[in-house]
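Pasting in a structure now, in structure tokens, and then I'll have a few things to ask.
A single protein chain has been omitted; all remaining protein chains appear in their positions.
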Amino acid sequence: MDMTFAPDPLALLVIGALGLIVVGAAGLAFGRHLFRLVLALGLAEAGANLLLVIAGYRWDAVAPILTGSAPAAMVDPVPQALVLTAIVIGVGVQALAVALLVRVKLAYGTLDLAELKALVERDIRAAAGIGEPDSAQAPATLPGPAGLIGERP
Amino acid sequence: MHRIATLLFALGLGVLLLGLAAQLPLGATPMAIGNEILARAPGEIGAANIVTSVVLAYRGIDTLGELAILFAAATAAGLVLGHAGSRSRNGEAGFILRTGSDLLFPLLLTVGFYIVLHGHLTPGGGFQGGVVLAAAFFASFLARPSHRPGHGVISLIEGLAGAAFIGIGLAALAGGGAFLQPLLDRGMLGELVSAGSLPLLYLAVGLKVGAELAGLLAQLAE
Amino acid sequence: MTPLDTLYLASAATLAAMLVLGDWRRAGVLATLMYGVQLALLFTMQRTGSTSFDLSALGFELSWRFDALSWFFAVVTLGTAFFASWYGAGEWLRAYTGRRRLFQSALAANVFAMLLLLGSGDLLTLFVGWEATSWAGFLLMALAGGLARDAALRYLVYAMAGAMALLGALVVLFQAGGSFSYEAARATLAAMAPGPLWALIILFGLGFGAKLALLPLHLWQAAAYSETPAPGSVFLGGVVGRMGLFALALVLVGLIGIPHLQALAVPFTFLTAQDVVAWVAALTVVLPTYTALKQNDARYLLAWHGIGQGGYMLLGLIVGSALGSAGGLLHVINYAATQATLLMVVFGVRHRVGHTDLNRLGGLVARMPLSFLALLLGIISLAGLPPMSGFVSKWMVYSSLIQDGRPFLFLAAIVGTLGTILSVYKLIHNLFLGQLRAEHEQLNEAPLSMLIPMLATATLAFVTGVAPGLVLGWVADAQAAIGLPVIDYTLGGIASPRASLDMLWVVGVMFAGFGVGALLFYGAGGKTHRVHQLDNYAGGHFLDAGMRYHYSDNFYAGLMHLIGGWYRGSFHWLEGAIGSGLSLVAQGAGGWYRAINPAFYLLAASVALIAWVAL
């Protein structure tokens, strides 16, 4: 790897962005509380947005706003516009996720994943009319041999 | 155990990502379209803030999509929470909070509209301004939960603002151009009334975002 | 309109008529007549072939035509359908409580699908016909519901596995040769390297072997055939499994060719592909036949035999000599007549008694003498004894094995025949001989509508046994069609210098011998008189109707004890192991989708993905 960390602020920013993504992803993966998962998602999203902004950055350039003075080199305006969009999208999704969590909490009284899993599984089973417990998700294999081979004692 | 697994995974992912990122051409992006936009935007659009040119002109339909996403989120949240039936919130906030919010309300409103209307000149714009507008309403709502802004008003504003955005786009289409083609005179670069229809679009965006967020927050707060 | 077009039209019309009129009281008669018409049409067609329509789809040409091989199998198909339908046209249909329209349509659909299969003019058409036959068979097997449904589902798994193996072989062959036509396939296969060719042979073998019920793909057949309503069972047992033989003859013999198979060595051994196929066939003869021996239900016993007899056919065919392949092919038609006869008798008994449990029957000869006669002729033929047709075809297969210098295969075939003789004795003994049960005292002979077809097929088996030349002409043409050496035949049998057989002589001598014996007996003053079953005693006690002296439970107990451990359940074990393994994997897959915290797997997956990219 040809990485030159120390004097490079941009590299630090990249590490920061990736760090946010990693922390968010780890939170998503191992979180046990739904609300924390939503927060982790927001964290990771921030990282992705940061990455996007960095993608348009240039050395020795200014913000893409015309100020009347002689136009200097400006950074790429497109990623900034994209990030604006992406942030808003993120906000919308987060808000909706929180709204859903409110309903989940009202319905099951918990946001803990393990508890929810059991509750929902039971609920779905009851709704579908499948009475048996989990282990009876019997292997729906080929019909039993004895009767069908004709080998009746 | 659980924590170790978390740590290991995160470390592995991080190293892998870093390995990839090391190959990125940092700080020297190709700017295949960026340069062209930088060159063309001042003359073509007439907005001092080139990001605004991108947001509203070159990628205007993205912005429309974005508005629609906010709208969809608000609508979906309304659908999700609507089943609950509003629980009455009793108790108003204290005097200081009420007065503070009363004082803040016009201030926030002004700032919000300022940011919205100067979006084509300075950093800021419809989204940022819209959030400030929403904050204005939300602050007063927090202070006086009983006096929530009417749901009908919010939905009217968000509907009409969104429709206005599309309407401006369609007006260009009807005039024989393309959808969202800039209309009106470009004016002088850097003046408030410049950049053609962009300020109008940003106004619509600002109102829409404000209404959307206000509605969302109000629904969640219920 | 070519003769084949007319035949297809007639067959489709039969299906349409059954779809519309299947519920009609006389639908069975109508169907029988229409199968008769089809049979007549077939006989007016030139044996060497006829073409029919072709169409193109997605750039593939699909065409249908008949050659002598198709014609030969079509005769068996339509003949079996005709007699089976006749069997079910009268009293059986009146007593049938299932869905008649569905049943009649399913039978007609089977016939139509099989004719389409037999007429396939290229490999794609072959697959289309193959699938049509499989699914029509599934419909026929499943429509009785209950146990039949389960059996049919099991059949479906095997049939689909076969069909998919076949499809895999076809697409590989297509990409190697650029076309689905037989000519291109022949050229491609001739030039193919041993490795891919082996793969193709195995795939084709799996594909066609599933229908022929070759080992180890045979587990489905007995139950699926036995649980089908009577005429359907007769039809299935008589001919449907033979479609696998047709396809194997077409591909292994017609496209790859026996010489090529002989030249293809199994790596690291002295065996060739031909040997492998022959041994699979031989094992298919032996093992299922001894499984048949254990059956306690007459239908299952016969169905298990069907599997073994398919082995004989393949064995003869794969030997590849004029004599052997003729024997294999001849056995198709002989066996169809034989099996149809036997099944008709058994279902006739079932019609009267209500079950076919060999442990709860016996002595029925007194009540159903004509059925007994038909069954007797049938089992003689099945066991391969003169003067019935089964003897001719089996003799040809045996002779060819000896001529070809394959003593071990010959031995296997003999062992199989031994099992056959034992088990058909069990059949006739437990059904018709011995003590008549008290509850069967009032039974009647099978109804005429069922009796006539069974006697007719028995007669056919006898006539073709006495004069095999009647059908050996068809066989010879079929051999020519797939490039095999052609048998030299006479009306009475084979006229080859190394092995000749004249059944006219054999039967003549046999009956003359019987005549001499009778003359001696009566000439010496022998007398016969009828004895009632109960006019008997055992251990000094007179017997009465309430006493059971006819032991049929646990027949051949000693033999079973001797051989039982050898093969018992190993195939079931294999099937079960595959099923359980799949089930385990499926459980894992289900667990993945049911985990409520999905992101963990996402993270693992993304780590893997990025690692893949980076490395």
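Of note:
Order of writing sets the chain letters: A, B and C. Residues in each chain are counted from 1.
Keep this in mind: a residue touches a chain if its C-beta (ideal position, glycine included) is under 8 Å from a C-beta of that chain, and two chains touch if they have at least 3 such contacts.
Assume contacts and distances are computed from a predicted model.
The complex includes a chain that is not drawn, and of the options "Heterodisulfide reductase", "Multisubunit sodium/proton antiporter MrpF subunit", "NADH-quinone oxidoreductase subunit J" or "Branched-chain amino acid transport system ATP-binding protein" the UniProt name matching it is "NADH-quinone oxidoreductase subunit J". Across the complete structure, the visible chains that the omitted chain touches are A, B, C.
Of the listed residues B:9, B:58 or B:113, the one in contact with the hidden chain in the full complex is B:58.
For the options C:24, C:53 or C:135, the residue in contact with the chain missing from this view is C:135. Take chain C: the residues that touch the chain left off the picture are 55-59, 127-128, 131-132, 135, 138, 142, 145-146, 149, 152-153, 156-157, 160-161, 164-165, 167-168, 171-172, 174-175, 582-583, 585-587, 589-590, 592-596, 598-599, 601-602, 605-606, 609-610, 612-614. Although one chain is not displayed, its contacts with chain A can still be listed: residues 21, 24-25, 28, 34, 37-38, 41, 44-45, 47-49, 51-52, 54-56, 76, 78-79, 82, 85-86, 89, 92-93, 96-97, 100-101, 103-104, 107-108, 116, 120, 123-124, 127-131, 137, 139-140, 142.
Touching the omitted chain from chain B are residues 20, 23-26, 29-34, 36-37, 40, 44, 57-62, 64-66, 68-69, 71-73, 75-80, 82-83, 152, 155-156, 158-160, 162-163, 166-167, 169-170, 172-173, 177-182.
Throughout what follows, only the chains that are shown with their structure count from here on.
Chain centres here are Cα averages; for chain A and chain B they lie 22 Å apart. The distance from the centre of chain A to the centre of chain C, each centre being the mean of the chain's C-alpha atoms, comes to 59 Å. Shared contact sites, meaning residues of chain A that touch two or more other chains, fall at 25-26, 29-30. Counting only residues that touch two or more partner chains, chain B has 9, 13, 17, 19. Residue ranges of chain A in contact with chain B, taken from their complex: 1-3, 8, 10-11, 14-15, 18-19, 21-23, 25-26, 29-30, 54-59, 63-68, 74-78, 80-82, 84-85, 87-89, 91-93, 95-96, 98-100, 102-103, 106.
Taken together, the chain B residues at the contact with chain A in this complex read 2, 5-6, 9-10, 13-14, 17-19, 21-22, 24, 26-29, 31, 33-34, 37-38, 41-42, 48-51, 53-55, 58-59, 62-63, 65-66, 69-70, 72-74, 76-77, 80-81, 83-84, 122-123, 125, 127, 189-190, 209, 213, 216, 219-220.
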